[in-house]
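Heads up, one of the protein chains got dropped from this complex, but the rest are sitting where they should.
Letters A, B and C name the chains as they come in the text, with residue numbers starting at 1 for each one.
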Amino acid sequence: MTTVAQLVGAPPAEPPYDIVRAAYAELQVTDLDASEVFYAGLLGMVVSARTDDAVYLRGWEERLHHSLVVRRAPVAAAARLGFRVRREEHIDLLAADLAARGLRTALSDSADPGLGRVLSAWDPFGYPLEFFHHMEQHETQLQRFDLHRGAPILRFDHVNLHVPRPEEAFAFWSGLGFRCSEYISTDGDDERLTGVWLLRKPSVHDVALTAGRGPRLHHTAFWVGEPAGIVRACDQLAAAGHATAIERGPGRHGVSNAFFVYLRDPDGHRIELYSCDYYTGDPDLRPLRWSVNDVRCRSFWGTKAPDSWYDESSLVLGPDGAPVGLRDAGVDERAQRSEVLA
Amino acid sequence: MTTVAQLVGAPPAEPPYDIVRAAYAELQVTDLDASEVFYAGLLGMVVSARTDDAVYLRGWEERLHHSLVVRRAPVAAAARLGFRVRREEHIDLLAADLAARGLRTALSDSADPGLGRVLSAWDPFGYPLEFFHHMEQHETQLQRFDLHRGAPILRFDHVNLHVPRPEEAFAFWSGLGFRCSEYISTDGDDERLTGVWLLRKPSVHDVALTAGRGPRLHHTAFWVGEPAGIVRACDQLAAAGHATAIERGPGRHGVSNAFFVYLRDPDGHRIELYSCDYYTGDPDLRPLRWSVNDVRCRSFWGTKAPDSWYDESSLVLGPDGAPVGLRDAGVDERAQRSEVLA
Amino acid sequence: MTTVAQLVGAPPAEPPYDIVRAAYAELQVTDLDASEVFYAGLLGMVVSARTDDAVYLRGWEERLHHSLVVRRAPVAAAARLGFRVRREEHIDLLAADLAARGLRTALSDSADPGLGRVLSAWDPFGYPLEFFHHMEQHETQLQRFDLHRGAPILRFDHVNLHVPRPEEAFAFWSGLGFRCSEYISTDGDDERLTGVWLLRKPSVHDVALTAGRGPRLHHTAFWVGEPAGIVRACDQLAAAGHATAIERGPGRHGVSNAFFVYLRDPDGHRIELYSCDYYTGDPDLRPLRWSVNDVRCRSFWGTKAPDSWYDESSLVLGPDGAPVGLRDAGVDERAQRSEVLA
Partner (left out) sequence: MTTVAQLVGAPPAEPPYDIVRAAYAELQVTDLDASEVFYAGLLGMVVSARTDDAVYLRGWEERLHHSLVVRRAPVAAAARLGFRVRREEHIDLLAADLAARGLRTALSDSADPGLGRVLSAWDPFGYPLEFFHHMEQHETQLQRFDLHRGAPILRFDHVNLHVPRPEEAFAFWSGLGFRCSEYISTDGDDERLTGVWLLRKPSVHDVALTAGRGPRLHHTAFWVGEPAGIVRACDQLAAAGHATAIERGPGRHGVSNAFFVYLRDPDGHRIELYSCDYYTGDPDLRPLRWSVNDVRCRSFWGTKAPDSWYDESSLVLGPDGAPVGLRDAGVDERAQRSEVLA
């Protein structure tokens, strides 16, 4: 039987396509104006385009057209998770690979402004994935310090998924070439993964998997340049009357070393502002293990995460446009913690 | 009847002595070595002197001999709260004034290294106060950046007292010439103070009064130069295996605007690392009121303080060297909060 | 003969009035719109009032109506340096004292919005001083983080004067009750002051005197909360196309420990953004001496100040509204430096 250490330590697959990184998310929202106020007005993201039913946003460093789409819909949900591939033909190689695994896929020219041809696919657990190569470029606004507002948000960093069985989901992503940087697991004979971080770009992750009721999108994370920016974002939200948007933090993660804060948007979608992780691009990177009983694994300072952070997440949309049904997780990180540390 | 606004808004007394500022605290500790590790080793305070049963510490900016004394004793408690007066003769003027109010006082040459003549006194509620003018000076270490460790802690800032009836304690301190900068009070007809901040030096406070079971010392606070130092202190504590010393924060206070973290020393004494408050030295300073129902009053970002922060405090010593008996508070800030915000 | 150490170490006078602090400056500018863009638009100060020929500005923390006045005039110059006194009657006591010294004084009701009765006076060297007690109060904007722009500038901190003979000017300010915190002097037998820092509020200074051609205003300084704000101000100025406004720094001062940057406004008036100094309110504060040959005295990191910083300053206006004639300094800090360190 494969142990957790063997699972996460095995070299990832080397498929014929190259997924460069996680690149965008599309969130369905019930009040588009409120969402634009939140993401553009309060967090200070740059608006690249507006359509009748959607706003396309990007960070100040980003040259690609958008890294977040908020779209008006009757139900709040995560509609798509976007990944960039290195070459246009990798879309086709990936389509063939996923179809060969029996997954539902579709190739199309995207209706989104700035975006080219896309491969839509649903992974074996129900997550709506989208792969693209071409996206229109803008000039970077990294050094328009005079215009920066909010944190500021510089770029898309990663998505974190609530998955009932992290081991199974890990195998899927490893098969696409994602490598493990860190993981949390239970102690004792029946070791179980409660969280695992996977990367393509050389940071700690592009995709993280968190044990929990799913399939759901736990959060979407954006990169901020330094901890002071994350503190400033909290100060600004509170000053503007949105203190309740701050769910957890600011704090320091044990896993990833990131200085972070978790926010909830007007529909409850969770956003992480994230900074201070590290370089992971060397070929012999070894996964770091954290025991679930190490009080510092999630919050390096020992701060307890609120239950909402474990329990609540965004539904994801299936091929029919309706939220995918949920399954409970086989392990709850909170229950595993020894009483001594609680 | 005097309203809360009238109480805190009245000009303070102008007695013939001048209390410059709160200047030190003496904490009884049960394990002196553990305390020195905490304050000197982990928080990086400077050791000015060691005696058989005590360690005398100061911040990196401070020229006075000490701003914190930790003394070995069978019971953890706050033994003394020290205040500096502008002239030597103010000690005598203050002694006469306090005696005239019927308070217990004593003049003596201090046995502490570096310290001159002191007036010991117990206020009407049982807090052990000590007033001094003379203390030996050291060279400042403010610019010995190469030696700084920890936050670093630059200087003593204030003490915060758990008092059963803030209105009564406020009147005492106002009578000594302390002015109100900010306060928290209940809404509605029967307005009650749940917290009030009083100053002599032109910062937000030298003494704060928090409604709660007392007389107890809620915390002793030290000034840190910037928020980054407070984050660094947490990172260092956690890295050294002392994450559990972090009780609340880091965060931003509504009252005072301070960026803060609360720590608990090995005996449970609460220490605040404090930065970013504002200038209050103008003669027409008007107290700022916060409603206890404003979720931002204690934590600007809306973060709930843990119950321990409200419930636990250090006992204070009476003239007989034994802890002073406690009385419950007439108001609990948590109970006042509207459910909607909880 | 009095040595420099005796001069700066002598306790200041204790006159019957109490000057609380330096509080504002009025600068004549040749292009009022350009000045408003600079101070309000680029540095992000709050506009309290506009009149036909002037703009009144304050920092985000400040409750008093204004701490900077920029007024349209044919010639760029410093028109007034404002100081607050503790009580209204202190204006009269100060007027009598200055008149008794043979200085030109005038009492009047100010024509400035928000300002009450003022004492105008010219010191023995030609600096235009103004003393006031009453000024209209606004609500603090300290916690309107959502509105802050620029550094942000929180409050007025000090003025620095270019004076031909610092020893003489020092004696005048000491006579008003100002105390010395730090000074720079030449080495050797004929010790000379090249810079001296004097305070009323318990920070490093309200007034600094720099040896140089004068009387001129060397700079006006505003307090910023932390070094990151000063870096942000530079980034924003450069991004907006005003990099040339940055004259010196950012850097760390040896004297005062301040993290600083010097800017030049559209008329060349020098503004310092200033943070990180220390508490000086204790009654036995001893002046710190720096040798002019210590490469760290002006710039702790040893960075050489540009010649413009030594040579250029704002003219000051005399009672006739014309700039006061200049006299050369008897000492040049640059010439005193040993070649080894240059």
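The working rule: contacts are C-beta pairs under 8 Å (C-beta built on N, C-alpha and C of every residue); 3 or more make two chains touch, one makes a residue touch a chain.
In this text the structure is predicted, and so the values were computed from the model without any measurement.
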Give the residue, chosen from B:R72, B:R213 or B:R232, that touches the chain omitted from the document.
B:R232
Touch assignment to the omitted chain, from C:A5, C:V75, C:A99 or C:A243, lands on C:A243
Among B:A13, B:A106, B:A240 or B:A322, exactly one should touch the missing chain; which is it?
B:A240
Given the contact definition stated above, which residue among A:L142, A:A171, A:A240 or A:L326 touches the chain not shown here?
A:L142
Touching residue (missing chain; options B:E14, B:D146, B:D189 or B:D307)
B:D146
Kindly note down the residues of chain B that lie in touch with the hidden chain.
42, 143-147, 226, 228, 232, 235-240
In chain A, positions touching the absent partner
20-21, 61, 63-64, 84, 86-87, 133, 137, 140, 142-143, 154-155, 201-202, 223, 225-228, 254, 257, 276, 278-279, 281-284, 286, 288, 300
Residue positions on chain C contacting the omitted chain are 227-228, 231, 234-235, 237-238, 243-244, 246, 250, 252, 259, 295-296, 300-303
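Basically, only the chains that are shown with their structure count from here on.
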Are the interface residues of chain A and chain C largely the same numbers on each copy, more than half shared, or largely different?
same
Through what angle, between 0 and 180°, must chain B be rotated so its C-alpha atoms fit those of chain C, rounded to a multiple of 5?
180
Just give me the whole-number Å value for how far the CA centre of chain B lies from that of chain C.
33
Measuring from the mean C-alpha position of chain A to the mean C-alpha position of chain C, what distance in angstrom results?
50
On chain B, where are the residues touching two or more other chains?
227-228, 300
